[in-house]
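Notes follow once the structure below has been shown.
Excluded from the complex is one protein chain; the other protein chains are retained at their positions.
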Amino acid sequence: MYPENFRYTKEHEWVLVEGDSATIGITQHAQEELGDIVYVDLPKAGAQIEQGKSLGSVESVKAVSDVYSPLSGEVTEVNATLAEKPESLNQDPHGAAWLVKVKLSNPGEIQSLMTASDYSAYVGAEK
Amino acid sequence: MIKKVRPHLSQNEALLFERSSPGKRAYQLPELDVPEVDARAALGAENVRSEIAGFPEVSEVEAIRHFTRLSTWNYAIDHGMYPLGSCTMKYNPRINELVARIDGLAWAHPYQPEALSQGCMDVMAKVEAALAEITGMDAVTLQPAAGAHGELTGILLIRALLEKRGNPRQKILIPDSAHGTNPATAAIAGYAVENIKSSETGALDVGALEQLVNEDVAALMVTNPNTLGVFEHNIIQAAEILHRKGALLYMDGANMNALVGIARPGDFGVDVMHLNLHKTFSTPHGGGGPGAGPVAVKKQLEPFLPIPRIRRAARKYIYDYNRKQSIGRVRAYYGNFGVLVRALAYILAHGGPGLRNATVDAVLNAVYIRKKLEPFYDLPYPAPNLHEVVFSDKRQTARGVHTGDLAKRLIDYGFHPYTVSFPLIVHGALMIEPTETEGKLEIDQFVEAMISIAGEVETDPQLVKNAPHGTRTSRVDEVTAARKPILRWKPE
Partner (left out) sequence: MRYLPKSDSERREMLDTCGVTSADELFAHLPDAVRLNRPLALDPGISEYEIVDYFKKRAAQNANGYASFLGAGVYQHYRPVLVDTVVSRGEFLTSYTPYQAEISQGTLTTIFEFQTMLCQLTGMDVANASMYDGSTAVPEAAMMAVRATGKGRVMVARSVHPEYREVLRTYARHQGMPIHEFGYLEDRGTIDLEDLAHHIDPLTAAVIVQSPNFFGVIDQVKAAAEIAHKHGALLIMVFTEAVSLGILEPPADADIVAGELQSFAISPCYGGPFAGVIATKEKFMRQLPGRLVGQTTDSRGNRAFCLTLSTREQHIRREKATSNICTNQALIALMATVFMTVYGKRGLRELAQQNLSKAHYLATRSQPRFSGPFFNEFVTRKEGQSPAELNKALLKTKIIGGLPLAKHYPELSDCMLLCATEMSTRESIDLLATALAATKPVEVHA
């Protein structure tokens, strides 16, 4: 369920690191908790994001959840399909519905994140 | 068996724009008794619009049918009970509507000379005095337009006092059980919000409060009784903790319907509070407003109240603008005067003893409902409740049915739902407040409906999950409405 090559946060974000860039999204667990997603609020390309700080939010009809960045860096690309089809976040949160791509400023931060098995246990425990 | 309602044909009706046709009219203006002026010449051609594109044109008959048909699609207090917790949906006395429309009151212009406004000023002075007596506070402002507006006013008053003392401070403490307007208001007033967790009995945790209150805290915003309908038995202690550290106690008066004539916030340590006239004082909700949110304060906050203040001088009422410490205006003119008239009519109709009786009946109704429903719905906090009671959907979620579903099924029984999913400290909350204007018959029908639904959850959960079944409109797709907002009609 949770890809081995991703790393995870306690706030239910995932990140896939490739060299000094990364792709960030929210997990299956997160989208289940939120229910039908209606809107995604993302930063623009060029924005600076910081580990642990909010980079945007995800909304369902009755709730809003901040998305906290797993790593620090500069946003290089924003997933344009989410504006038109926010529901894709419910359908494919680990794949097509990634949120942003980032050029990392401090790749070492990845050490503080959870592995897939740690995250699975964490989510299992939360239930 | 559903006793309160039976299905019945209701008229279809399109939107005004879909019924519109050029040349149809519902108005007739008198002949102009002065020369007609050429708009383009008087205003400049570039300032004159060609037409109001898309604006409807219908006849009087169509207009009346349109709104009448639409009205029949609404539920209303005039139909039956609204068990909405913290909304206090009591009967809206019709005499209030009549007196609010008396010409000398309804046509009064706020800028007409004071000498010709003495009647209006007398009404306002009487309302201020009555509300001060009811709340046990020293002074009242009638300016705020609604509860949230009153909250903002109250917090600004606190800030002004603390500024005068040398330090406005940074934070406002808000219980996790609070209504959403509380933190939103604090933010607008420039304060950071710090949440204070309720104790495991759902009450204000004075131990936690003691830890949190310091010289950075401006105030605690509390609702009493709290959003569980339970009186905060530690309230005096809480006030002392705050006052010792120079902080103030703000009370959200949304639940005053449990206290009028029984206990007065001014007597238990509250420094400033707002009232909701559209809750406790019977002014009509009208589909979402208007309301009025007067703010009552203790003496120390009085100098900061919005201007103008009404004063009595040489046997007349006058407006006093000469108040250097005032926070200024929170709205133009003096307040929602039309709502104040209605509230005063309500107060006059009840009188002192009557207001107390209303409170007693409100609490009796709520406790009765609690006793009747306790065997069927989980009661997360067992403390004695006052005018409202909060259950959770815990037993029903075992069958995959949630509070929202139960609420929709209640509609099929002919009632408006209770308050769903609030307060947040109860998972899957059902918050029920009958008010005093419900009789035993209506309440018993409500209780029977809730018990029946609890039974349906066991035998036919899908029936509940897909409710409502009997309404004109079935469950509405709120997801698409949020994903692809369509906020106005457009021609094809």
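To keep things simple, chains are lettered A and B as they appear, and every chain counts its residues starting from 1.
To be clear about the criterion, contacts are C-beta pairs under 8 Å (C-beta built on N, C-alpha and C of every residue); 3 or more make two chains touch, one makes a residue touch a chain.
Quick caveat: nothing in here was measured; it's all calculated off a predicted structure.
Considering the whole complex, the residue from B:284, B:303 or B:428 that touches the absent chain is B:284. For the options B:46, B:200 or B:492, the residue in contact with the chain missing from this view is B:46.
Taking the complete complex into account, B:438 is the one of B:405, B:438 or B:456 that touches the chain left out. Within the entire complex, the positions of chain A that touch the omitted partner chain are 38-39, 59-64.
Just so we're on the same page, only the chains that are shown with their structure count from here on.
If you check the complex, the residues on chain A that touch chain B are 36, 38-39, 59-62, 86-87. On the chain B side of its complex with chain A, the touching residues are 421, 478-479, 482-483.
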